[in-house]
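Working notes for the structure below.
Missing here: one protein chain of the complex. Every other protein chain is in place.
First chain written, first letter: the chains are A and B, and each begins at residue 1.
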Amino acid sequence: MTVHVKQDKPATDNRLDTMRQNVIGKPVSRIEGLAKVTGTAPYAAEYPVEGCAEGVLVTATITRGSVVRIDAQSALGMPGVIAVIDDERLTTRPAQGTANEAPQQKPRTVCYWGQPIALVVAETFEQARDAAQQLVVEYQPEDDVAVSAEATDAEEQDDETVRMGNLDKAMSDAAHSVDCTYTTKGHASAAMEPHAAIAQWDGERLTVHASLQMLNYNITELSDALDLPESRIRLISRYVGGGFGSKLGVSEEVVAASLAALQLDRPVRVVMSRQQVFEGIMRRSETTQRLRLACDSDGRLTGFGHEALVSNLPGEGFAEPVLQSSHFLYPGENRELVLKLSRVHRMTAGSVRAPGEAVGMPALEAAMDILAERAGIDPVELRLRNIPDKDPEQGLPFSSHKLAECLRQGAEAFGWDGGARKPRMRREGEWWIGTGMASAARVHNVGEARARVTLKADGTALVETDMTDIGTGTYTIVAQIAGEMLGLRPEQVLVDLGDTNHPRGPGSGGSWGASSTGSAVYVACMAIREALAERLGIDETGLVLADAKAGNGTLLTELLRGQDMVREGHYKPGSISDDYLASGFGAFFSEVRVNHFTGETRVNRMLGAFGFGRVLNAKTARSQCLGGITWSIGMALTEALEFDPRDGHLVNRDLAEYHVPVHRDVPDLDVVLVEERDAAASLIQAKGIGELGMCGGAAAIANAIYNACGARVFDYPMTPDRVLAAMPE
Amino acid sequence: MRPFQYQRAHSIADASTIAALPGAMLIAGGTNLLDMMKLQVATPSQLGDIGHIGLEGIQDLPDGGLRMGALATNTATAVHPRVRADYPLLARAILAGATQQLRNKATNGGNLCQRTRCYYFMNVDQPCNKREPGSGCGAIGGVNKLHAVLGTSDQCIATYPGDMAVALSALGAVVAIAGPNGGERTVALRDFHCLPGDTPWRDNVLEAGEVIVAITLPPPVEATQLYRKVRERSSYAFALVSIAAVISIEDGRFARADLAFGGLAHKPWHDPRIAEALVGQAPSPELFDHAADLLLEGAEGHGDNDFKIPLARRTLHAVLAEAVEKAA
Partner (left out) sequence: MPDELIVNGASHPLPQDPRVTLLDFLRHDLGLTGTKKGCDHGQCGACTVIVNGLRINSCLTLAAMHAGHEVTTIEGLGIADEPSALQRAFVEHDGFQCGYCTPGQICSATAMLAEIANQWPSDASESLEGPIEVSGDEIRERMSGNLCRCGAYANIVAAIRDVAALEGIA
């Protein structure tokens, strides 16, 4: 039985808070934890499959043009080689998140260096890799290909453009103003598990173990690519070794493995090399951002301008949504927000953790620091004076708004000194030491989701959904929601995720999984509660469930009378999505040291305070925040994709030269969870948390660099060369 | 990896014989070679495993120096009591490089033979005169943040990426090399690596069939030893600039100032004029600037790496100031 709930009104009843099992929100350790720490949790490439052949992708070595000839014999003559797959249906890019259709196919048309063009299949991995590298391919390259954003005419993204009042006038009339331009380099998701798939075809049905975030979209994308009905495909992603946007859409190896399995009638595994993941999956676009901020003598914003230039491949609809939170974070009646997209022949740009705010907020919040300095106002205070009471552009109410609390609680926990701020006030040996802060904001999304809950006759529960756990804690929070609602301990709830045979949901992405699928689980559990209440002859609101029994002492097993009770919850966000502006908010505080001689910057300590609705699990939520702050450190100091200026190929395509932060880059971090219930965010009063932790954090570091040594750097990441160039003598 | 014939060498002579075969390479720790073989940057048809030929020892020399076997791991070297006590610069340089996992496998001899991290060298689909003579240099006019500012040629601007050899250069180490006919020759570490010139494929002076057997260090001297590595990440990153310094001060003047530099050139950079300029002089910012002038005479950036020139100057100031403070 399926129960449908469309949420048109805020869920102010907070039913989860009236439950008695007392597990929701608690710092429960991950229920799949032991499997992960003992190495027994199987990831996509790790399923033992009899007779599995190994496939290795072949990628283009030109920027643009066509493949004239693939000399299959050059590989087929090599030991162990089974096939060279150059099917027209091979995909050449990953699908964008929620694309729901196949990405660009026709691999003989080359649009960027590193684009997959074929697959070599052999008996062993070494044979396949060698043959893929030896495969002779002839190209017809095109000349004069645009590879840098500055070199092409940019298209204005009309749906992002806002012009209100007169910003130029506001700037010239302002008591204080800032007009400056920041750049950010491209970023890689660099999930630790490379993209991988094992495809098996039994003549009727294709089963694919893959590492994907959004199965309900991915199955459609795969079906479209293969021209095979969805009903004949099953996708499984029980464990995903990190996603961060890179596994939102079906990726090239999934389609390649599937085509090979179909053609060869035997199982095929394709694992991308780390270099292929770097070159052939998503990059976050580099950005150039102009910020114009105008305020009165009290520091109240009167003008707000944020213009950004980003890039993508021709044909891609995705433009890094740099301005996403700029639309509502701060007031200013004179506004100009413009996003432009230029078309370049570099690898696909798409979602990397917190698309938009990840780069937009660090630029905005660094500019706010300059404004605070010019206005002579403490940076925390400047932000407190600029919290709008409603969305400044559309006039919508906020579903909830915890920025002020985050600023205050964060400042207190960090020990923020609200006194006069001047660079170069503290030095220890060669190191200048300083502090900085920034606001955090990240839009909240919620989507339609289904989940099936079975209260088993034995008094345990089973939850089934295609939702994925990419490290976010889904397994555990789903067990907590069901446990809380049904009066069970989390370990009494078996959570079965990542299988398209289960009821479908939006998957993991845009931080929407927990609130969407969590709401569906809630709906299913509520239906079970109603059925149980009916058996007890009471109203559901009077039903108390805890420790596997009802309030009157009746055991759940007795109530079930030897039969499983199954309900499917179907949650759909209704007008709450239109009636409110929902966002997570927060504040970052950091202390850094900058070496006077070398410009090296290290973070001494960092704190984030975040408000994102109900905390479903204090332990895993805190971990999400820690992860975001760690990404903030990478974005601020080390992470930069470098592209060759001539052919646009990604130059630093490995983990030695693309500098993901290492242990030593990350000091002790503090997280303050600012509790709230956001009734208009979802049925369970929760918002997303996976991305908020990196939306602005890099600016707290940039601002601390300035406070430490007086170097105002306008380019992220702030590597030693850039810090030194801005370092006053 | 291309297919290869794998064989274990059982003696230095064995190793030398294998090394002389066409298409053959020797493998010790393998941390650099296998990296390159997977990318087909290196494609040996024969692979001689020298892990079992007994060159792991680290022994005292009669003159008070130290002989470190070519197959002693970086870890075994860095934690050796004599290295820690008498050549702390070497221990520090080793510990500043790579990771514990890599240092546990990487050997001293292999470390000297470590090849450049130039992005274009490591990508077989890009031009590189070092990897494929005559194909051009992708780094010139490309992305060259890692690259050299000293001793470059129009053929190659790659850097030697290691840390250990920079320390060995400052310490005046000597490389012992076994030849194909049983002889052994020695080469000063400072002369072991080559500049690219018009033979950029040649990283060092090893000839076909030659095998590094040991690195020897001269007797320790009374001096302050420092290794400074400037890097983007705080660990597990190659040097933008590094400086190895062996400094002593007598009567307020430099008595010894042996300096070597990493990250700046195709080899650990050593310029004897720097010691000549410093020794006998009292430390001062002007003197340090003079030393930097000598170091950077003729330095030339290629765009992304222009910053290395001022960075080297500033880092030299910092290192000399620190050394003087510690030596005093």
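Assume contacts are C-beta pairs under 8 Å (C-beta built on N, C-alpha and C of every residue); 3 or more make two chains touch, one makes a residue touch a chain.
The structure presented is a predicted model; accordingly, all values stated were derived computationally and were not measured.
Q: Tell me which residue among A:L669, A:A711 or A:L724 touches the hidden chain in the full complex.
A: A:L669
Q: One chain isn't shown here. Among A:Q289, A:T472 or A:S682, which residue touches it?
A: Answering carefully, the residue with contact to the hidden chain is A:T472.
Q: If the missing chain were put back, which residues of chain A would it touch?
A: Where chain A meets the chain not shown: residues 29-30, 32-43, 45-46, 48, 124-126, 189-194, 239-244, 271, 273-274, 470-473, 619-620, 622-624, 626-631, 654-656, 660-664, 666-669.
Q: Footprint of the hidden chain on chain B, which residues?
A: 1, 3-6, 8, 27, 29-31, 34-35, 38, 47, 49, 51-52, 75, 78-79, 84-85, 88, 91-92, 95-96, 98-102, 104-105, 233-236
Assume only the chains that are shown with their structure count from here on.
Q: How many angstrom lie between the CA centroids of chain A and chain B, rounded to a whole number?
A: Once rounded, the distance between the two centres reads 41 Å.
Q: Touching chain B in the complex: which residues of chain A?
A: Touch list, chain A to chain B: 61, 79, 126, 129-130, 133, 275, 430, 595-600, 602, 637-638, 642-646, 649, 651-654, 656-657, 659, 661-665, 719-721, 724-725.
Q: For the complex, which residues does chain B have touching chain A?
A: So the residues of chain B in touch with chain A come to 1-3, 38-40, 117, 119-120, 122-126, 138, 141-143, 145-146, 230-238, 240-241, 307, 310-311, 314-315, 317-318.
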